[in-house]
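Only one protein chain is missing; all other protein chains are in place.
Coming up: subunit A.
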Amino acid sequence: MIDIIWLIIVPLLAGFSLFFIDLYLPKLKGIFILSNGLLIFLLSISLLIKVIDHPLIYNLGNWKQGLGISLIVDPLGGLLAVLITFISFIILSYSLSYIQINQLKYYTLLFLLITGMLGMVLTGDLFNLYVFFEITSIISYVLVAFNKKDIAFEASFKYMIIGSISGILILLAIILIYQSTGTLNLAQLVITAKNIPLKLKQVIAVLLLIGFGSKFALVPLHTWLPDAHSTAPSSISALLSGVVIKVFLYALLRVLFVIFRVEELLALKLNLVFLYGGVITLLTGHLLAYRQNNLKRLLAYSSIAQIGYILIGIGVFNAAGLEGAIYHIINHAVVKGVLFMTAGILILKAKKKDIADLKGIAYQLPLSSFIFTISALNIVGLPPFNSFISKWILTTAALKAGFIIPAISILIGSLISLSYYLKIIILFYTKVTEKINIISIPYQLQLGPLLLSLSYLPLAFFPDFLLLFIKKAPLFLLKPINYHNILLGGEKWLGLFG
């Protein structure tokens, strides 16, 4: 029961106590950072094991139910919390050798970013969600500008304008919800959302879709993402692309499914918005990625495309589609993390950002290039890898529900991505006569991506174990009434599949 709140307290405390550690025990800083990262990872695992059958609620300050702020964790939230802490731990260890300047500021901000994301996943209160949303956003703006270059400031400002307008739209949606229901608690909203008039519900849905959509790069609203993700330090790009955009997507899903019943969503044709928005996002992302010659920009566009796959899975609107979407969220977070980290190593070593300048780098940096190659083939969705499994689930779910165009576009998108990733891989392994000037960098830098890429093995060869957890995740999304009944001691528990 108590670990829910510790998951938010530990990173927050670590972020702010880092200053004192640096002042009095500067030698212990690295160990302190890593041990905190490990601690929240273990806490989130123990939380996931607890919530897998039964969602938990925690009332802050022991206020009576419904009066104060509460934290609510269901299987989906627990799963995402484990994903966030796992990727963050790897990023923290990678940053120890990657970030050389302004370390203190960097780690304080990074721990705050982790706090914000965990808060968004674990919260059970709409306004609390908004506060954590803004914490995550503000820290992301700052971290994008961390390199202190002109283009970094430009990207950060662009991100910030779009981000603050989306934040205002979400605040407006939350105010409208509160006005007609009188509550902000997500579990109570399941019942009281009936009081919202239908017209107002449509307005709220549009506000939420635009607000959160511009945060997870739904296609017409994606323009900030390639700039922000490519100019940030590589460790931050890995976190932003891998986890942060997924957390915003989760927040949209959680609020939408609490306020609307599934039948209402289908009547409003919101599933088609997700489905065809996903198709457009996927194809645009892949086509624009094909034209890029900057390595990190290409990876950022590829992230947009992967969001498209996830949206298609959500748009299918049944358990199978959501399972595929959640599995793809996990796969993409892991793989894109590795890709950005290895791209960071390659760029750091060759001092060049363009793909054409990295020709023949595989002969200088065999390990990093090999990890990059494996991960690129993974994200394309070739059979032995884990992304293949999630894409397979998504495609079959779309076909079974009768959506032919999205299923075909998944295949077309994978083909396009194969073409541009193969282009890079071939370039990496082309022999060149003149040697690239290479700076020596610490060997530990390759440890992070190596460790993270080892997790492909369990993801690819033992998917059943993970699917066991994933199968339970969409339950409370599709049947939010259970969410209310369990948490607030309602009349009856409708059973897993009843």
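Operating definition for what follows: contacts are C-beta pairs under 8 Å (C-beta built on N, C-alpha and C of every residue); 3 or more make two chains touch, one makes a residue touch a chain; residues count from 1.
FYI, contacts and distances are computed from a predicted model.
Engineer: As a check of understanding, state which of "Cation:proton antiporter", "Hydrogenase expression/formation protein HypE", "Iron-sulfur cluster binding protein" or "Glutamate transport system permease protein" is the UniProt name of the chain not shown.
Structural biologist: Of the names offered in "Cation:proton antiporter", "Hydrogenase expression/formation protein HypE", "Iron-sulfur cluster binding protein" or "Glutamate transport system permease protein", the one UniProt assigns to the missing chain is "Cation:proton antiporter".
Engineer: Given the contact definition stated above, which residue among A:M160, A:V255 or A:L275 touches the chain not shown here?
Structural biologist: A:M160
Engineer: One chain is left out of this view; which of A:T108, A:T123, A:Q188 or A:T231 touches it in the full complex?
Structural biologist: Only one listed residue reaches the unshown chain, and that is A:T231.
Engineer: Among A:T85, A:N271, A:Q292 or A:N485, which one is in touch with the chain left out?
Structural biologist: Only one of A:T85, A:N271, A:Q292 or A:N485 touches the chain omitted from view, namely A:Q292.
Engineer: Touch as defined at the start, partner being the missing chain; which of A:I90, A:L184 or A:L239 qualifies?
Structural biologist: Counting the whole complex, the residue in contact with the absent chain is A:L184.
Engineer: Mind pulling the subunit A residues that touch the left-out chain?
Structural biologist: 127, 131, 134, 138, 141-142, 145, 148, 150-151, 153-158, 160-161, 164-165, 167-168, 171-172, 175, 178-179, 184, 226-227, 231, 291-292, 294, 297
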